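Below you will find the structure I want to go over with you.
One protein chain is absent from this view; the other protein chains keep their places.
A, B and C label the chains in the order they appear, each numbered from 1.
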């Protein structure tokens, strides 16, 4: 256990527990953990006021490795526990961690509702497009045709796009990151943390044992430039080596298309400027898919609204205003009668 | 019980059971039932091959009133039972019926998964923005500020938009109807029925007891023309008395705006033509909200893909091809040895 | 106040009134006829008159069943008297039938010779048909065995409220108040409280308030002046001997809500009440939502799993998590309850039981979730189960649930049922400062801390809440090492932890009162053992038989798990044991397994409380049974 907050600034290492990490060697979860520890140091998180809540799965083991409060709950339900924690004590800083099975298969409903309620939490979905902990079955994000122990002839169900789902559910902050991007990932985490309301972050995570290389088509070094686009608010949506490509609106279909940028620069080519408060744009960015379009990384959408916990607090205040006094007064309100001795 | 299929064409009445209908007098569910009975007659549904599956709620009582097979299951899970029915016997024509609480509160996850799998079913969500059967609590579609027994100070959670959710979940058919529109509603039902894959239909339904008139802002006769738009594939998106208004793209924000149409007609005004295969358009239509924009009614999106039941059937065929023969052969495959007497 | 008003409001009670020890009245009508309201008002007036009483609201499954149908009949029954009243009564002395359907459904339970009041105005062709009558029962002799007062109440009401210019619809809505006035006179009730209540309720529509009051008064006047059937007069029921104090009527739901609130005060905690609506549990959410200024935040979750998850999260965060549902919803919470007991967090789960299995009879009462409460989880997963015997008892049981959950860091299931939740009974408002506080202590000391440190006496785990510097720790559902609190897959440790979880719960038995005998003697020939809402009928039945000289005793168990420490020896003292339950035999199984006593069940699975006579009959049969 930690000693009381020392006055010196904590380093990433100070946020690590002494527990032996139990992921497979080479698992992308290590990199995400590293990015998270760095984030905590950067935001100077108070360990006593920070809580990591998770469901069940490989991803969901993360709380054991962070020297804060942690609750490793049950499969799929982490957002519900986090909701209770936050309603009980809004001062706590709550991170929710889970895998694609945890959050989108058994837990899809709670994710939906936590997003639409807009509770002030950070939700991190480690998407490896597979069930890691239970040994490699197809998950709801697995691509059609995925061969797995439960789908030996290839899966036939259409996958969920986590970010499209989140936007459809009414999320007010939606972002994406990649496990190995140790510079970008903490930045995304910090943005998520800064956002008031539910922040949803999908992280592409490599499961080296059951789904190795499934994201190579856009994360591998050789193709990254041409197949990822990093979205930054107020900046033109450029990608490719030397930013020679960009995204443009096709007004006939209300869709986005990728174009090479001529010598006249992005503006002339009609390249879109990223506006993270624009839902319509965010939906199009989230929908972009390989190989025709690059995969959008970074903050796709950030458009704050009142958070649920603030709403509940307001109701509590209102109740106090209206309240008929203490319990005794309440019990004696309405018709009573007295029986004399 | 019905006698065997008579050779004469059935009327709507022939699809009604003899059970006393147990909805409140004046409930919008009656109108939806009427539209459904008409639909069944129009499509010449075979009662023996038709199944209505529902969860729990006022809406979910509908199966009792339709003279086909019916399964009134448990709260929120109707899509799962329907999935099993369809996988067991793909020849059956399966309709799923439920309320906004049933489908979007407790049942949100199953709705998500049935939609992303694209099982060949029709799903009808009776949205009255309230829990009817349990006496009037706010539902996940209730607007912020809804006062109800469970939210006496007004609800604070952001509502789910059923159609936006469905599109985010990957639905391939999304449509809307209004309980009282006895001409349009059966047409929407027929389109849903004709679509192969999961057809999702949201029906605005008036709960006269607990949420009376909640849709009046766009369903009341006086405002209907100006506050509804009926989407028809290939037709310009016009509304208002005499179709003097229309929808146009605002390319700067990728959004839709309503405009008055000048004398030069829709084309000159840049009015969009409805393309029900366009997801981007469908998302914008689904997102349109009062009072700035009319509420979109009709088929917002229809873009068929392989249905899950077909996929499963293909897997079964593949399995048969690969199969190691009958059970006996399977048990004897691999290493065996014989012990002699 | 006009002179006539004064006279009306102050009849001379007892003049030419027949003295009764008790009476059972049932108001029955269409769902839209306001019978529950009528019943509530009669209850209040009766309580004020000093009678003891018990009620039974009985309404249809439908929100608003079509008018005039038998399945749309809504009824309210009250039993009141000069002696202690234990049940809402087996049969009625007086039946008010506002329409043919009500008569059709209820007549069979009106005592022969009983008083029947019918609104002839509603006995139309159409209504008769809807109710299933071929001929008009008012004229075909079928009600000859009753003493009938047939009045066109509809017409009388319209007449009475004419001055207020209401619409026909609104005017007819006053029918129930007219009827209430009539019945008030019959039993010598005061109208004042009802008049007051109408004024408050319709504060914004004084015309409606006045019309209703006029109807009430008119009905009352009518009774006073009408020529009643022979043998019918006004009745007088003397006040019962009632413990002095300030009283109100209370439903189980209200008392439970208040008990939770007071329990939290005694524990020094706030709480999160997270629930998903379900009949008949929803009212608890509603009452608490109205009282959020008293320390409980309410949260309507997306489903039952989310509700229990949020509640457990709240407990982890250092407030008390409470969740509530009925059987099918509790089923969904099972997995998460397992987490709470494995992580050893406090949690209260209120189950308002209803008829099952599955959707079953959602608006009817039943006691059939005892198995689920005691055994209904995967693995060895013991927790504490308490039960409430009556609306008033809910207050104390709720406090006890808070005490045990926090003292032992365990989930507590509190079993109540649809009957208790909805039935109102008179209640002596308790003095809140007579309850001893049991303040929760959170861990703050860092030295030697680990999250599975235990109190050596109670075996309770420490409660260290997020926000406390230096106590950062991780918990969850994987087995923990006894000595360090870290995850452990060690075989012996799992054995030890399983035993400790069981011992902690068993230990609660030493911390709760010994089982008392309600009435009768230890060692009697027959012990009648009940739990929950069967208290009233069992107690009265046993009382009646003791008075008739039978060797019977009544034991009523509140602590379902762990069972009271002396229960085994008590039970072994009886020759025979009978266990009446509104289920197919569940507590009886527990008792047999724990104490190897040949307890037998008396089971009624009809969605309705026992009648006293049913229990008496069964007791006599059991006493006479040749082994």
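Keep this in mind: a residue touches a chain if its C-beta (ideal position, glycine included) is under 8 Å from a C-beta of that chain, and two chains touch if they have at least 3 such contacts.
What you see is a predicted model; the values in this text were computed from it and never measured.
Which of the visible chains would the unseen chain be in contact with across the whole complex?
Looking at the complete complex, the unshown chain comes into contact with A, B, C.
Of the residues listed, A:149, A:213 or A:325, which one is in contact with the missing chain?
Residue touching the chain left out of view: A:149.
Which one touches the absent chain: A:12, A:144, A:209 or A:339?
A:209
If the hidden chain were put back, which of C:358, C:444 or C:617 would touch it?
C:358
In the full complex, which of C:181, C:219 or C:328 touches the chain missing from this view?
Touches the omitted chain: C:328.
By the contact criterion defined above, which parts of chain B meet the unshown chain? Give residue numbers in ascending order.
1-5, 17, 19, 47-49, 51-53, 63-64, 67-74, 77, 79-89, 91-92, 109-110, 112-113, 312, 315-316, 319-320, 322-323, 326-328, 330-332, 334-341
Tell me, which residues in chain C touch the chain that this view leaves out?
Spelled out for chain C, the touching residues are 60-61, 71, 326-332, 334-335, 338-339, 341-343, 355-364, 366, 368-369, 371-372, 374-381, 476-479, 489, 491-492, 494-495, 498-499, 501-502, 583-584, 586, 589-590, 592-594, 596-598, 604-608.
Mind pulling the chain A residues that touch the left-out chain?
On the side of chain A, residues 20-25, 56, 58, 72, 74-76, 105-106, 108, 131-135, 137-138, 140, 149-153, 209 touch the unshown chain.
The rule we apply is simple: only the chains that are shown with their structure count from here on.
What's the distance between the Cα centroids of chain A and chain C, rounded to whole Å?
45
Suppose each chain is reduced to the average of its Cα coordinates; what separation in Å results between chain B and chain C?
Whole-Å distance between the two chain centres: 40.
Can you work out the whole-Å distance between the CA centroids of chain A and chain B?
For chain A versus chain B, the centre distance works out to 29 Å.
Using the touch definition from the top, which residues of chain A touch two or more other chains?
Those would be 109, 112-113, 312, 315, 319, 322.
By the touch rule stated above, which residues of chain C touch at least two different other chains?
Those would be 292, 302-303.
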